[in-house]
Structures are given as C-alpha cells and as structure tokens.
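Quick notes on the structure that follows.
Only one protein chain is missing; all other protein chains are in place.
This part shows chain A:
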Amino acid sequence: MRSQAMFFKARAGDKLADRQLQANLGKAKSRFVEGRAQAVADYDAAPGADFEALRDAASAIRDRVLGNLDVWLETFEDKARARGAEVLYARDGAEICRLVVDIARRHGVTKAAKSKSMLSEEAGLNEALAAAGIEPVETDLGEYILQINDNEPPSHIIAPVFHKSKEEVAELFARTHHTPKKDDIAGMAREAREVLREHFMSAEMGISGANFLIAETGSVALVTNEGNGRMVTTLPKVHVVVTGIEKLVPTLEDFSTLMRLLPRSATGQRISNYVSVLTGVKGEDDLDGPEHLYVILVDNGRASLVGTEFEPMLRCIRCGACMNHCPVYQSVGGHAYGWVYPGPMGSVLTPLYTGIENALDLPHASTLCNQCGVVCPVKIPLPELLRKLREKQVELKLRPWRERLALRLWGWVASRPALYGFAARTAVRYLNRLAGGTDRIRALRAAPEWTAGRDLAAPEGRTFRELYAERVRHEGRTTR
C-alpha cells in the first residue's frame, strides 16, 4: 500500500468535516473505551487478579523474544518444519507478493480466501494476486466490504469499516450482489455469509496473518470472532501465513497470558469466539485441514528496530487500544493517517517502516497525553517514542525552515531572562487586546491553523513572572 501519510493535515481537515464519520467515531469510542474499562474492572474484581501485573508479564514475554530474536526465530523454524510447514522469509512487500504468487502458481490456485492480515495490506498483496490472475477474496466482513468498495483502505486495525453507516453498506451490497436493498444489519451479515461461503468452499488457497507464533510448538495462533480465520485455515488445500518476524512468543503458557490481554484490550471481550493454534499440515487420516502450509516471516522494516530506542514498538500485539483511546484518532479516524496503521501505534510505525521523511506530520499528530501508553497491554511508551521521532526530525533537519527559525529565535530569547520577560509581557497584552474584553480569541491571523477548529483561550493580562514577582513582594520573600 502506497503511503499517503504526507497528507495527514489535509486529510484530517476533511475527516473533521465528515458528519457520518464523526457520528460513527463517537459510537466506536464509547463501545471500545467503555468495553475495555469494564473488562479490566471485571478482571481486577477476581481475587488475586491484577491487570497491571498482567501487562508487566506480557511486556516481559515480548521483550524476552526480542532480546534474542534470531535464536527464537531459528527455534520456531525448526519446530514448524518438523511438523511439515515450509518456513520462508521476505524482506519487503514485493518479496511477500512474489512468494505468495509463486506458491499459488505451484499449486494451481485460481482463488485465494483471505482472513485479515495487516501485513498483506503493507505489501499490497491483493493487487499482486489479481495481476497474476489469482482472485483474492477478503473474508473478514469489514475487509470484504472494503474490497467490494473498490479496495478502500481500512480505517481501524480491528474494525476496518467502522467509518461506514449501514445505509452505505446496504447500498454497496445491493449494487454488488444484485439483491434487493436490505435495511437490517443481521440481513446484510447473512447475505455476506452466503456470498463468502461459496468462496470458502471453492478457494484452493487460504491466506491469513498470525496473531502470535509459538516457538515451543512451531504453531501459528489466530484469533477471530467471525470464524473466517478458521475457514481459510481448514478448508483450502494450501494455507499461507504472512506475518512479521516479531510475532513470536516462547511457550503455550506465554500465549495464554497474552490471550488474557488481547481480547480485553481490543474489544473488551474476556475471550474472542475463536482462538486457533495451528501446527503443521493435515495428517494422513485427517478428514480436513490443509495439505500444504507455508509460513512467510516478514521483515519490512522490523529488523531495523531491533536493538534501537524504538525496539519496544515491536512488542505491539495489534489490539487497537491505543487508537481507541487517542483523542486525535477519535476526532479524525483512521484514513487521515494515510497508511496501514493508524492512531498512536501507526504514528510510530509509519515513519519507521516507510521513512521518517515520508510521514512528517504523524509524530506530531498527538498531544502526548499518554492515554495510549496507559492502555497499551504490552506497555509500549508510545508518547516517548513519538517524542523521539520528533527529535529525529529535528536532527535530520526535516522540519520546515520557518519552524526551525522560530524555535531558534525562541531559544535565543528564552535564554535572556530580561528579554524573555519583556517579550512575554508584550505578547500577553497583545493577545488580551485581540480578545477584546472576552475570554476567547476567535481568529488568530498570525497562526490561522490554531483557531481553524477551535477558539484560543485569551490570557488574563499579566504573565506568570509578573504575578510571581508580586506575590513574592507581598510575602516579603526573596527570589533567586
């Protein structure tokens, strides 16, 4: 997928004005945020339970793997191969596409049923399959809706179409399926079920991501509610897993710990409906299951984070909690971010995976309020990583000259106390005049962006230094 992250500001403005999107965002916010809060409270209510301890344990599990990632990968490879899986590596999206198309050709595949894989979005896999004459069918209901809507990108990593209303979906279904337009969501879901069932039964290849890879057993773990993950890994004769090299956990016990966190953090569920741990290929006497299993382990930028200050980002388990709780995401939705991953985790990953210079706005698309850091199940210090990315932009001289000049000027003034005091006094008086006796400034001509979507609170007339000096005088203390 080509990144549009350079256009964050323009896209964010459009999204703020989109009323349907704003209504859906509000609904999602309450469901996800309240859902998680309830799930955490319920968990903590049990004797001996401590959600914080769970987060600590999960973050330690992820760090244990990242600290020796090469050896854990080799271990996983050995175990998975011993059970008949073929383990392959891909450096980038183009290599993913080439490997998957090769596998499809080798097995005479004409149709591939896909369960949700964010990495296949990174790679633009659907386009590559289609170009090779292989029909890719997204089977997650949300992803399917996006696919039939001219391959629209997802706006949330676990709720891909939550920017759409049911009317939009109803029209899309009527147009695509040539059926009478439905007005109930259950009816639409049934219609999609029937269409997609045909695809599940006829696809020769299933493509999935992996929520986790388990080193102990060489297994691929998939977590879904719809059951499409089970379909694409049970029915087609070939199963291809496309997943990142960082998805490993050591043992089944570690997986169990993470499974207490993932559904609660993502949807507020205690458990997702289907959790599958898949190991190797169909046995000789088995009645179902794939005959061929390929696991493609993908770098696409991940290896370059190992051992750096950004390594904690590789702990991410893709639950979506950071975006659900982010005031910026809640206001603009996922599309504004312009690449595969939105919200705070996307604002860290997009510049790191697609180039810092290609996503200049994203590290700034945050108030650094730390809501994301507080809810992250694996304790990724997201605001800190965003701040580091901002520092990198400055180091690499990627900020606009006006900003650099302004900051240098500010630094020069701020290191001269008398001058600073004078400048602050002047600015405060000026802003106070602009407010014209009210407590708000409606439009600031010098920096119109600040007041485009809100008013600026007017200062009350005197600076902190003035007030402080006065107080010291009254109390008769000296100031240093």
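Rule of thumb we're sticking to: contacts are C-beta pairs under 8 Å (C-beta built on N, C-alpha and C of every residue); 3 or more make two chains touch, one makes a residue touch a chain; residues count from 1.
Rule of thumb we're sticking to: contacts and distances are computed from a predicted model.
Novice: Since a chain is absent, check the UniProt entry for it and pick the matching name: "Lactate utilization protein C", "Putative spermidine/putrescine transport system permease protein", "Hydrogenase" or "ABC-type xenobiotic transporter".
Specialist: Of the names offered in "Lactate utilization protein C", "Putative spermidine/putrescine transport system permease protein", "Hydrogenase" or "ABC-type xenobiotic transporter", the one UniProt assigns to the missing chain is "Lactate utilization protein C".
Novice: Consider the whole complex, including the chain that is not shown, and state which of A:Leu21, A:Met118, A:Ile145 or A:Leu385 touches that chain.
Specialist: Here the residue in touch with the unshown chain is A:Ile145.
Novice: If I consider the whole complex, including the chain that's not displayed, which of A:Ile61, A:Ala104 or A:Ile157 touches that chain?
Specialist: Considering the complete complex, A:Ile61 is the one touching the chain left out.
Novice: Out of A:Val40, A:Leu69, A:Val241 or A:Leu262, which residue would touch the omitted chain in the full complex?
Specialist: Considering the complete complex, A:Leu69 is the one touching the chain left out.
Novice: Of the residues A:Gln4, A:Thr279, A:Asn358 or A:Thr451, which one touches the chain left out of the display?
Specialist: Touches the omitted chain: A:Thr279.
Novice: On chain A, what residues meet the omitted chain?
Specialist: 24, 27-28, 31, 43, 46-50, 53-54, 57-58, 61, 64, 67-75, 83, 88-91, 95, 139-142, 145, 159-162, 164-166, 169, 185-186, 188-190, 193, 196-197, 200-201, 215-217, 219, 225-228, 230-231, 233-235, 245, 250-254, 256-257, 259-260, 267, 270-283, 285-289, 297, 299, 303-304, 306-308
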